[in-house]
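Below you will find the structure I want to go over with you.
Of the protein chains in this complex, all but one are displayed in their positions.
By written order: A and B. Residues from 1 in each chain.
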Amino acid sequence: MRLRGRPQAGGGEKAPGGEERTAGTGAPLPRPDAADKASGRALFLADLPPLEGPLARTGLPPLEGLLHALTLRSTRPKARMLEVRIPPLPPETWIVDHRDVPGRNRVKMTCDDQPFFAEEVVRYVGEPILLLVGPDRGELRRILEAIEVRYENLDPAFSLEEAEARADSCLVSYQLTRGDPAAAFRRAAAVVEEEYRTGAQEHAYLEPQGFIGLTEGGRITVYGSMQCPYFVKSALVEGLGWAPERVRVVQTVTGGGFGGKEDYPSLLAGQVAFAALKTGRPVRLVLDRGEDIRATTKRHPSRIRFRTALDGRQEILGMEIEILLDGGAYSGLSPVVLQRSMFSATGVYAIPNARVEGKVLATNNLPTGAFRGFGAPQAFFAIESHMHSLALRAGREPLEFKLAHRVKRGEATITGGTFRQEVKLAEMAAAVEEMSGYRRKTREYEEARGRGSGPWRGIGISLFSHGCGFTGSGERDLIKGRVTLRKLRDGRVEILAASADMGQGPQAALRKIAARTLGFGLERVLFDNPDTDRVPDSGPTVASRTAMIVGRLVQQAAKELKASWDTAPELEVSRSYEQPGFVRWDQQAFKGDAYPAFAWGVNAVEVEVDPLTFEPKVRGVWGAYDIGEAIDEKIIQGQIEGGVAQALGWASLEVLEAREGRLLQANLTDYIIPTSMDFPRIQFRLFSNPYEYGPFGAKGAGELPFVGAAPALAAAVSQALGRPVRRLPITPEALMELAADEA
Amino acid sequence: MVGFYRPRSLEEALSIRSQTGAIPLAGGTDLMVQHRMGAGVPASFPAPALLIARLEELRLLGREGSDLRLGAACTLAELLEHPLVPGALKAALAEMASPAVRNLATLGGNICNASPAADTLPFLYAAGALVELRSLSGKRTLPITELITAPGRTILRDDELLAAVLLPELPTSAFFYRKVGTRRANALAKLSFLGLASISAGRIRELRCAFGAVAPTVVRRPQLEAVLIGKRLAEVEGLVPKILQGYGALIRPIDDQRSNARYRHTVALRLLERFLRGLFRAPEEGRP
Partner (left out) sequence: MKLDFIVNGGPVSLETDPLRRLLDVLREDLGLTGAKEGCGEGECGACSVLLDGRLANSCLVPACAVEGLEVTTIEGLRDTEAYRLLERSFIAAGAVQCGFCTPGLILAAYALLRRRPSPGEEAVREALCGNLCRCTGYGMIVEAVLLASRQGAGVW
């Protein structure tokens, strides 16, 4: 495929244009939703109901009597509520709390331990207690301020260490073993112990969360910003205790998600649904930014400890890895996050003997949840930094050392599955070396530091992977994704799937897959934001599965439709997920193929640390990515550039701290995400490696770009300062302390 | 209750202010955030708003004798575009907030909001700026150092308006300015430092140093500057430790959501040291 060997635009290069382009699938097409978004015509949740313009396009009925909702939230990290004193309410104003939940007051997620509304005990600052619902927001604010809650403080835990000290704080714990680590440690000539820590992260999608709920004809309908319409639907079914046919979920144009709208929307949707039911009127709940930061889920903070056994020649005999994640107050998706971080614990390396112990601990911090990478970024920061450290210890160049330990095709994964595809890390590393000048620079910067002269510069490299799709047999046993393609009378085709576009482009990509398979132009293929009344459950929009899994179902259905095209003026074809025959997975023992396919990456990051202020300035970023094949090069480029920026933000800017469970950085002034001035553009190359079960060879691409940037930055900073970096974020404050440490 | 007043002249504004204690509102970039009530709900000020953004008497910008008058209601963008505004002030303005905020925010607003992290203040203190306060009873002109007493507190009376800043002629156009923000743009200062020095015939004729965001108000101490004024350049190196120690005692930063006291204190002094060494071009300090 023509992309091989040629750098993509970035870092000042001319944008592709006027070059010879093949008509390959990857050639970019204008995204069909882009013009409406750019012009302001696209309606996000908070833009509804529109005063002008066609309501019919949204399918939204008139919202007569629309009520607003404000949330009363806990101000204590752990307490028993003794009394909630509500002032006299004016007409048309209601309280909605746990007593108004007709079904089960638990938000259905991987673990169902979080209530829609706190009952007796509150477990984090920001936990919702009740909704105040009424027609006037100013009035609601005044009433909200007048509500008094009497608490009896209980005994909260905030840090991993505090939680570790408690007997009952373990939310989930797993172990996995490969080979014979005990024997490896018995043979060890030396044991290296290191600890790595990473901080929480806020998604900071530009569109805050929000929902509208209403009753119509004995049913509940919710409209909202979300990634997973069917997750929301099941949560409503549980919370209402109703039959699924009485519940309808419609995704509105969603302004970013990154995992932050994977589970939290289920809670908001339930709340507006109960409110709509109680009041008999449509209810609108939109979080303001400060509230969104203070109340919604965050990336799991981590503490990862290595004990690595080395032989007399500094070769790795085995590793014992302990992963601790902060689950916050409720479990939510934590078990799956932990699994992924454990499956990533040895990175891209063939470590023959390993034991990984993982735990998620409950604290009284904000509940943690899904965030791009889903446990892998934490694990890769740790393993990449640890391997870098082992290399230096052995007197070897880090990239050479890492490549020497890399896995290869046919070898076993950490769970005893097999890497079935070619692993192109060596070629990809060579490409990144060439683009970045890594070899020359790393020598130059080491020497300069040794002489004690010149600017404080460093360049670091990372090797990483991302398992695509849901873990293990989740696709087959839990999700059971299904897609329908409909031939319309006018010859157009509609895709019916539950994939939510939150900016990552399924609107374009799925239509492209269908169009290409059918031999149509894009304009003949329709795909609307999902409405559960109309679309089957193709699964959640998570885990880098949309192109690879759902796209494949679209491709298969399109093939079938094409073959039977002339048999009737209207047709419908559905396809359900079939696990590729080679996948073997034991969920109890964590043995076998945790993922059907892997995407791979190499990053280099060059940094200069300011000697006066210790501010790290990223001077260059380079990458090589194997995502199978690109369905659309611009979409892939967008994921890469966006993922890298977001990861560099996590690694160096985005400080999220809490005192007594209260966030210190609770608005966009204080929670620092990158601006257009903060980081240079990545230069990258894609490596073709088609996956036979992906549409046109595509694998997953949404999360991979996030995984590699932080460890590469950390390695660069380590070189610049001559000190190991073991914690994220890498702030100037932290670097000042690091620089002052005696080596 | 009247929600706002729209005076057509400074006189009228002063009259309303003295009668009602109305709150001066220029760009609104601080007040509209401090008093916000969320989407769809009007901001809630404790007193009526007094709209002063368009009063021409507060937007004068030009020479007055040897001083430069900067009207309090001049926006930061206007100051950035004006040829008479000194480069050292423009350096600070250019790193404030964002282009959109600079189109609304005013010099007077930044001063009267009196945040310890206000970006115009280190320059104004270093320049020895005066502030002109107007009321119906007349005008008083004070050094800016007397205006701001504590974070968010000024001695502006309830019947007064800040009309202008008067900048004396600067001794030099050369300056050393560093703001360390939370990111490269659109950021509040963790700390900042401005140094001005005028050198001729191998001697320091004039020296000004001001630190922002490292104490309740800007740190400037003419007595410490005087240690170097008049000295030959060759003598400066020997005096650097004493100067650092002197400022070290005056800089009292805090731990907050943006940074910590130790970092702010250490880096502020490193910036000062860099500035001083730059005067006699000493070699680079060593590595960690």
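Quick note on the criterion: a residue touches a chain if its C-beta (ideal position, glycine included) is under 8 Å from a C-beta of that chain, and two chains touch if they have at least 3 such contacts.
Bear in mind the structure is a predicted one, so any value in this text is a computation, not a measurement.
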- Item | Of A:W94, A:Y124 or A:F258, the one touching the omitted chain in the full complex | A:F258
- Note on the structure: Given A:P674, A:P711 or A:P732, the residue that touches the chain left out of view is A:P674
- Query: Which of these, A:V337, A:A557 or A:I635, touches the one chain of the complex that we don't see?
  - Reply: A:I635
- Residue among A:R142, A:R246, A:R289 or A:K559 touching the omitted chain: A:R289
- Message: Which parts of chain A face the unshown chain closely enough to count as touching?
- Response: 9-10, 12, 15, 28, 30-31, 33-44, 46-47, 50-53, 203-208, 253-256, 258, 288-290, 502-505, 634-635, 637-638, 641-646, 667-669, 673-677, 679, 681-682
- Going by the touch rule given at the top, which residues of chain B touch the chain that is not shown? 3-4, 6, 25, 27-29, 32-33, 35-36, 38-40, 42-45, 49, 51, 53, 77, 97-101, 103-104, 184-186
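Basically, only the chains that are shown with their structure count from here on.
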- List of chain A residues in touch with chain B within their complex: 46, 68, 137-138, 141, 286, 288, 449, 452-453, 456, 611-615, 653, 655, 657, 664-665, 669-670, 672, 674-678, 721-723, 732-733, 736, 739-740
- Item | chain B residues touching chain A - in the complex, by the definition given at the top | 37-42, 178, 180, 182-188, 256-260, 262-263, 266-267, 270-271, 274, 284-288
